[in-house]
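Note that one protein chain is taken out, while the other chains of the complex remain in position.
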Amino acid sequence: MSSVSLPTPQPAQSASRRSWLDALGARTVIGIPFLWLALLFLVPFLIVVKISISESDGIHFKEMFVFTDGHLQWNVKWGNYAFLASDALYIRTYLSSIYYAGVTTIICLLIGYPFAYFMARSPATWRPALLMMVMLPFWTSLLLRVYAWKGLLASNGVINDLLLAIGVISEPLKMMNTSFSLLIGMVYAYLPFMILPLYANLVKLDLRLLEAAADLGAKPLTAFWKVTIPLSKAGIVAGAMLVFIPCVGEFVIPELLGGPSTLMIGRVLWDEFFSNNDWAMASAVAVVMVLLIIIPLAIFNKSQTENAAREKGRI
Amino acid sequence: MTNAAVAVQHQSVKADDSFLTIRKLTKKFGDVAAVDAVSLNIRKGEIFAMLGASGCGKSTLLRMLAGFEIPSSGAIVLEGQDITSLPPYERPINMMFQSYALFPHLTVEQNIAFGLERDGMPKGDITTRVTEMLELTQLKQFAKRKPHQLSGGQQQRVALARSLAKRPKLLLLDEPLGALDKKLREQTQIELVNIIDKVGVTCVMVTHDQEEAMTMASRIAVMKSGGFLQVGPPREIYETPATKYVADFIGNVNLFKGTLSVDEPDHVVIQTPECQHFVSHGITGTLGMDVHVALRPEKISLQKKAPTPQERESAREDGFNCVQGIVKNVSYLGSYTTYHVKLSTGTTLKVMNTNDARHDDHRLDWDDSVYAWWDGSDVVVLTQ
Partner (left out) sequence: MQRSRFGLGWMTVVFLFLYLPIFTLVVFSFNDSKLATQWGGFTLKWYAEILNDREVREALWLSLKIAFLTATASVVLGTLAAFAMVRYTKFKGRTLFSGMVNAPLVMPEVIIGLSLLLMLVSVQRAFGVPERGVLTIWLGHSLLGMAYAAVVVQSRLLELDKSLEEAAMDLGCRPHEVFRLVTLPMIAPSLLSAWLLTFTISLDDVVLSAFLSGPGSTTLPIVIFSRARLGMSPTINAIAAIMIFIVAAGVIFGSLWLARAEKRRAEEQAAAYREALPSP
């Protein structure tokens, strides 16, 4: 009898347990980072928005909703924003931040694209070493590398000394604390952020496409414009956003290299907060800054998601 | 009492007969049914192949058997146990993956022992079983190697050994030889079947390669858009295809569209624009209905002179199963030659003749005018 197996289906007991476990797993995996980001990224920003429109004296804020005499009173102060909009210096600072960030992005692209292109076309045995050489500065302290430019660009610095010694100039050039030194510093700091996504993109480019273009009569330059550039668009977008967005709010580089004459909004925010102790004003400055970069941020997020999807589709 | 005993006996026979039962199994991705109400019985010890073009649902079906996909509806019953919603790690089923999926950080030995360790088998038993598997797949000398230190064929054997180590009730093979090159594939097919036979495990495989399916499987299911078109032994699938799609999918075929003009119990005649087809067996159909005639290229004889009545004896009547045309293409392929013969109706007839002699005096060439004829028993009439 024992060899007889009845074809009565036995209910699978683990079915419900499995879906429960699976759901718990998914909930943990998504939930923990979600909660973390919500608490430390989303909520803080909402607080900034709130503070930027709260009535305050310095660092103490009145409650936004006050219940007095049976009436709900809403204490909202748009004054900070009104001030931002009416003060020419703030507006100029925002514009100049965007200008410097834009110029930095373009210079990084002009230097970085050919660099990434040649790197991707170099012999495969060289590439890991070249990549490592790009990564190495990226891994060393940005602060220290920016600081180094101070010594290079100062009027009694290395570059001026060298130029004076070989007689190109007769008196030191004023390079520090100008828009030149600021741009040098920003391009220097953010160039690897441009090169890496471009390289990652270009190294995957199917060289047979260029051969096909050549076969169909395209000259190398035409093939470059019509095939290589369009196909590397994703890399260009990712690189440009990685440079542009943080540059808009950059603080350390303008502080160390820019001097008082170069206007950057990151420094204004810093000063409002640390020197003037005006938290509400600092918050308003931050909110407007986010509004300025919200579209680039959306583009960046989209390109990141698409890159991941492409990567996934490749496998 | 006797009745009950008979009933039990009957049931046990039935259970034995159908080792794996799939009932109305359906898997939907959104609105699309990748597998659509498929039912199937598989016998113990059988090698069953699911054959179809990519996207026909064969992989989804296999993944449901493995437990990687949860069916939308339907049931999978293995040896009387409903395993439909059992997770993969609780099923007595193991799979050999198309990519082999060997753990790159583990040696050959450790890969094979992996499943046994999960079951908490004692160390000594694991060693014995691993050795047994290594011997079975002739991998003994490679036991300490990592997967990347093996050739493709060796990796395939490790994957097989790993999936057999737990002595699964059911072995699943996903395109088992897809990653190997052609020469190696032919040799490995036989080896693989020998090992599976030796172990005696029931096996369900998925492939898009009909040669692989026909060499290895005892039964084949031809799949299309989530369902089975025909299930049967390889010879049956090839010689008596049930539908136009199956006839066309398996091997080469000439298809003619026509109508049933004579319907007798022992023979029928199909009228097509090219010729009259005499079919030496009856079919179920009504006079005048539209049918297709399927004719395998190797069943057709080709010659310059009109066939004599003696030659055409089995075709019985003159004028049937014979067409005239002009050779428009000759491809010499070594063991056989294929011809494309253009008929007066514009149809191209594919013919395949074995090259059984080194020198052929009656060799046909381009633009030769030829007669093509075939036997009435070689014609298959397709009503769907």
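By written order: A and B. Residues from 1 in each chain.
By our rule, a contact is a pair of C-beta atoms (placed from the backbone, for glycine too) under 8 Å apart; a residue touches a chain by one contact, two chains touch by 3 or more.
Everything numeric in this text was worked out from a predicted model, so none of it was measured.
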Response to the item:
Filtering B:S18, B:T60 or B:N94 for touch with the omitted chain leaves B:N94
Discussion item. I'm checking contacts with the chain that's been left out. Which of A:I53, A:L109, A:I236 or A:A286 qualifies?
Written reply: A:A286
Practice prompt. From the listed residues B:A34, B:A66 or B:V351, report the one that touches the chain absent from this view.
Written response: B:A66
Response to the item:
It is residues of chain A that touch the chain not shown, namely 21-22, 25-26, 28-30, 32-34, 36-38, 40-45, 47-48, 51, 111, 114-115, 117-119, 121-122, 128-130, 132-137, 139-145, 147-152, 154, 156-158, 161, 188, 191-192, 220, 241-242, 245-246, 248-252, 255-256, 266, 269-270, 273-274, 279, 282-283, 286, 289-290, 293, 296-297, 300-301, 304-305, 308, 311-312, 315
Fill in: For chain B, the residues touching the chain missing from this view
66-68, 87-89, 93-95, 97-99, 101, 103-105, 114-115, 118-119, 145-146, 148-154, 162-163, 166
